[in-house]
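All protein chains of the complex are present and in place, except for one that has been dropped.
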Amino acid sequence: MAVAKVFTPEIELEEVSMRFQTDKTEVLALDNVSVAIQKGEFVSLLGPSGCGKTTLLRIMADLIQPTWGEIKVAGKTAKEARLAQKYGIVFQSPVLYDWRKVKDNITLPLEMMGTKKSERESRVDHLLELVGLKKFKDKYPWQLSGGMQQRVAIARALAMEPEILLMDEPFSALDEFSRERLNEELLSIWSKVNNTVVFVTHSITEAIFLSDRIFVLSPHPGRLSSVVEVPLPRPRTADMRQSPDFYELISRIRNLFEGV
Amino acid sequence: MAVAKVFTPEIELEEVSMRFQTDKTEVLALDNVSVAIQKGEFVSLLGPSGCGKTTLLRIMADLIQPTWGEIKVAGKTAKEARLAQKYGIVFQSPVLYDWRKVKDNITLPLEMMGTKKSERESRVDHLLELVGLKKFKDKYPWQLSGGMQQRVAIARALAMEPEILLMDEPFSALDEFSRERLNEELLSIWSKVNNTVVFVTHSITEAIFLSDRIFVLSPHPGRLSSVVEVPLPRPRTADMRQSPDFYELISRIRNLFEGV
Amino acid sequence: GEEETSSEELTPVSIQLKWVPQAQFAGYFVALENGYYEEEGLDVTIVPGGPDIVPEQQVANGSVDIGVNWVASLLAHRDEGFPLVQISQIYQNSGLVLVSYKEDGIASPADFAGRTVGNWMGGNEFEVLALFDKYGLDPYSDLEFSSQGFTMDQFFTGDIEVASAMTYNEFQVVLAEGVSEDELVVFDMNEEGVAMLQDNLFVNSEWIEENKEVAAKFVRASIKGWQSAIEDQEAAVDAVMNAVEEGSSDREHQVKMMEEVAKLVAPDGFDPANIGMIDDAMFKQTADIALEFGVITEAADLDASYTHEIMEMVTE
Amino acid sequence: MKNRGPLQRWAQKITWIFGILIIWEICSWLLLNVFQVRLAQSKLPYIHKLIETLTSYWGTLFSEGWVTFANASIGFAAGASAGILLAILMSSSRWIEQLTFPYAVASQMIPILGLAPIVYGIVRDVQLARILIAGYITFFPVAMNVLRGLRSAEPTAMELMHSYAAKPWTVYWKLKFPAALPGLFSGLKIAAPLAVTGAILVELMGASNGLGVIMLRNLYYGPSHIYMFWLTVILGALLGILSYFIITIIERLVTPWQPEFRSLGGDD
Partner (left out) sequence: MQGGPAEKNASWMEQPTISKSNVEGTGENRIEANNKNHKRMVEKARMIVLPVIAGILFIVLWELRFFHTIFQLETYQLPLPSAILEALLANMSTLISYTGYTLTEAVVGMLLGSSLGFIVALVATAWPKWGKGSLTVVASLNAVPIVALAPIMNLWFGSGIGSRIAIVTIMTMAAMAINAYKGMNNVHPFALDLMHSYAATKFEIFKFLRIFNSLPYVFTALKINATASMIGAIVGEFFFSSRGLGYLLSNSIKIGRMPLGWACIIMAAIAGILFYFIVERLEKVFLKWHASERT
């Protein structure tokens, strides 16, 4: 755990519940979830498919309002935080705009924040390098493979160096090597920008490697079943993946799951 | 390797190349790929993002025609095989029809093959059970989480018990437990139906656990860099994942990757 | 029951009006209302006209049997090869006038120079062209000869300084708007000697070969209708109003129209017994004007354009 | 929470209606008394005069309006079916499209005035001719919108169909039609009021009943009939609104999956 950090809650959810209602039936996607995420913290959400991870992320980003409960971001409401353009989001699907070429999709948030054109161009080059798509900057999204599209979405979220970075299974469409490399890149960016990251993943190792804390959700209805602190030191290095501590954590979390 | 099986080639690609051309530039997605897949074989494709796995699958399914090269499926052309309704495909994205409820999306291929309504209904119930979406049968796709949508797509492909099953990263949006469970389900279905499966994945362990052979592709341009036989006996069991043979295979494949 | 059986024996005949049902066509409505057609053994359908209806087309197509339109229009269609022939002339005089406000200072057609003169065009403009010619005016350079809609709005707003008007309708519309006759200058085509014949009855020349008897019966009943209409104008207006949708015209207007129409069908000194007769001289004047102003490209073959035969059968 | 009460939705509609009426009345007053333009009442008649006229003639207007609406429905059915058929034909092969498209466009340049005598000449049955003409007026927007819809099925969704070796007809039925429904409804929303126009136009060609008939006659009989004329115009517009609403409601029922109609759950 990052010992040096002072605890200032950046994202606070208090007894948040979310119910989706359709014609006849209703789904309780989140039930009474309370979490507090510290400023500059890297937090992962783990949980079975359909347990409410995406819903939780969307509530944090003020894209939907919870049916019950309170949410505070940096002491303000989520809406105020959103209006202050604090968020960068990687959605579960790439959500690229068909009419924009790769490079223009990446500069989209920069355009919205009024970044100068020359600055945008240098930034986009750097980001394309980061996600390995330099040669594809002038392609349209449908000319890319699934994983490549997802990487464009990642580059787009990183482009604005957001204070709060919400990532919904960003690397699930990538091969293990790209994934590991991007894990490290992400940590390096995070340590520089020192933003708060909420990261949804299905990979337990990935969650451990990246996070300060891991929130495990249980399904039906979505509940916060446990919080696991990751006591590995920072900076994390590739060989930590082979350490006994790491293995111990993996099996602990697997057990948590099975207990669900 | 499954010793008992007689070698009758089901899918044969000979020196297949695929070039995508756009206004000014062109991308060589596949370069001179030759593979022969045996009837009833379970084969995985591994390779970095954008190397041409999806393209290869689409060529096998006769959804696109290669720029050069030949393809034979069960001794006939791919087109004939497609017209004989031999294929079941899970695409990289769920590709559900917005206007159909979950159950209707799953019965779609059955409707196309003229299956009777009563039969369809019992089949869909069974499939929903398999992918754990029983309660969601009357929902529209947009009311599901990402992983749930992917599971619907899987159920849809399994619904018709196809002779050739092509799956493009079907389990990437699932948590590890659902994934492992579905791995086993898939194997059990496969051993019953004895169809030919080509499976794209980014997970080396998954590829090993499932496959008879693993094709490793390399980018620059997309080439078949090596073929790995998986000598684990069938039926595969969960504890095999912990066996030394398994670990040995993992590191062998990882090395293959790094050698690229 | 009784009516049905009798109507089975009736010969169906349809007549296409030039325009919407109004007192302009009172004779046919009276004939229908009073059962004159039925007496002749005819089951007559009166088909209303409108801005997009060309009676000559309808008759040539066989959509209807008999048409009402102006003679100039008939000649123009015949010139284009339409197989039509006139069988009766209902209006003896032209109902077309040109009107302008007195305050505009147009005392004679010669003063049209430099003014905007309106007409509905499409076959209605030839008398006006003849009038221009009489006064040495070139419609393309000396004045603005302009399209007039089927409302008089352009006259009221001043868009058109000299407007075309039918004595029985548009002129009455102007009066009804509170403009008194003293404020207007009226140019009458009959007085100017450029009148062309107007409402007539015509048929398809192939159809008539087989249906002379039917045509004669129709014309006979129609003339009877016109005679009663002129005699009892109130009743005629009643007959028209029955055919008019409620709220689409008012009685007062139709009474005025009937009065004016009567003057055209049976002018002063005209024997009502002669209604429907075709005046050879007047027809020739019409055809001559038509030729002069390019309505027709070749001199009309008068013998083929109209026939007295039906009227002779009528009067027998 | 999410749905504003029906009360509030009605309030909006009523505000719209009264807003328009009040502005209209004021403009009418301004034209007549302040700017003193000629034929001010013909340009924009007083609402209260219209209502006065309506009270004496509402029976006629209603029955004639009904005739027109019935005719419009037939024309609409004919036009919409023709439009859908044409769109299917054109989407079925580039070949057919290239062949028919320029002519479909050119056909739209033939004004009904020129068409009517010929249509009457060919079909000879007046009622059928009218339906044909009304259909002709409405088919084009439907065809264009449906064609776009049929073409915009996602490439991956098409691939799914190909993988089943679906017959062309099945591809249409299972994929292209549903994907084209939003487009179809846009087309129908344009076509439905147009069908009213079509019906009225057709009524000008020698009908003895319908809104078009009284519209024309009142116009022709001069400014004294102006209120009645305007009432027919307004009634035409109302029929347009009615037909538009009917399509809107059907759209909601048939395509609840369109993003517009999805309920997102929260207090959005």
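The first chain written gets the first letter, and so on, giving A, B, C and D; residue counts start at 1 in each chain.
FYI, a contact is a pair of C-beta atoms (placed from the backbone, for glycine too) under 8 Å apart; a residue touches a chain by one contact, two chains touch by 3 or more.
What you see is a predicted model, and the numbers here were worked out from it, not measured in a lab.
Out of C:E40, C:D65 or C:D79, which touches the unshown chain?
The one listed residue touching the chain not shown is C:D79.
In the full complex, which of C:F29, C:Y101, C:F132 or C:F145 touches the chain missing from this view?
C:F145
Which residue, D:L50, D:A80 or D:L216, contacts the hidden chain when the whole complex is considered?
D:L216
Based on the whole complex, identify which of D:E52, D:D125 or D:E260 touches the chain you can't see.
If we include the chain that is not displayed, D:E260 is the one touching it.
Can you list, in ascending order, the chain A residues touching the missing chain?
Residues of chain A in touch with the missing chain: 58, 61-63, 82-85, 87-89, 91, 93, 95, 97-99, 108-109, 111-113, 131-133, 135-136, 140, 142, 148, 175, 177-178, 180-181, 184-185, 187-188, 235-238.
Residue by residue, what part of chain C touches the chain that was omitted?
Touch set of chain C with respect to the missing chain: 51, 54, 56-57, 60-61, 73, 76-77, 79-83, 121-123, 144-151, 153-154, 157, 159-160, 295.
List the residues of chain D that touch the chain left out of this view.
Residue positions of chain D that touch the missing chain: 12-13, 15-16, 20, 39, 42-43, 94-95, 98-99, 101-103, 105-106, 108-114, 117-118, 121-122, 140-141, 144-145, 148, 151-155, 182-183, 185-186, 189-190, 193-194, 196-197, 200-201, 204, 212, 215-216, 219, 229, 232-233, 236-241, 243-245, 258-260, 262, 264.
The definition used in the following text is that only the chains that are shown with their structure count from here on.
Report the chain closest to the protein's overall CA mean, measuring from each chain's own CA mean.
Closest chain centre to the overall C-alpha centroid: D.
In angstrom, rounded to a whole number, how far apart do the mean CA points of chain A and chain C lie?
Chain A and chain C have C-alpha centres separated by 84 Å.
Hey, how far is the Cα centre of chain B from the one of chain D, in Å?
The answer is 49 Å.
If you look at chain D, which of its residues touch at least two other chains?
As it turns out, chain D has no residue touching two or more other chains.
Quick check: what residues of chain A touch more than one other chain, meaning two or more?
20, 22
Under the definition above, what is the set of chain B residues touching chain A in their complex?
20, 22, 25, 27, 46-50, 53-54, 92-93, 138-139, 143-148, 151, 168-169, 172-179, 202-204, 254, 257
Which residues, counting only chain C, touch chain D once they are in their complex?
Going by the criterion above, the answer is residues 16, 19-21, 47-54, 57-58, 61-63, 150-153, 156-158, 169-170, 173-174, 176-177, 243-250, 253.
So in the complex, the part of chain D that touches chain B is made up of which residues?
Answer in residue numbers: 154, 156-157, 159-160, 162-166, 170, 174-175, 178, 181, 255, 257, 262.
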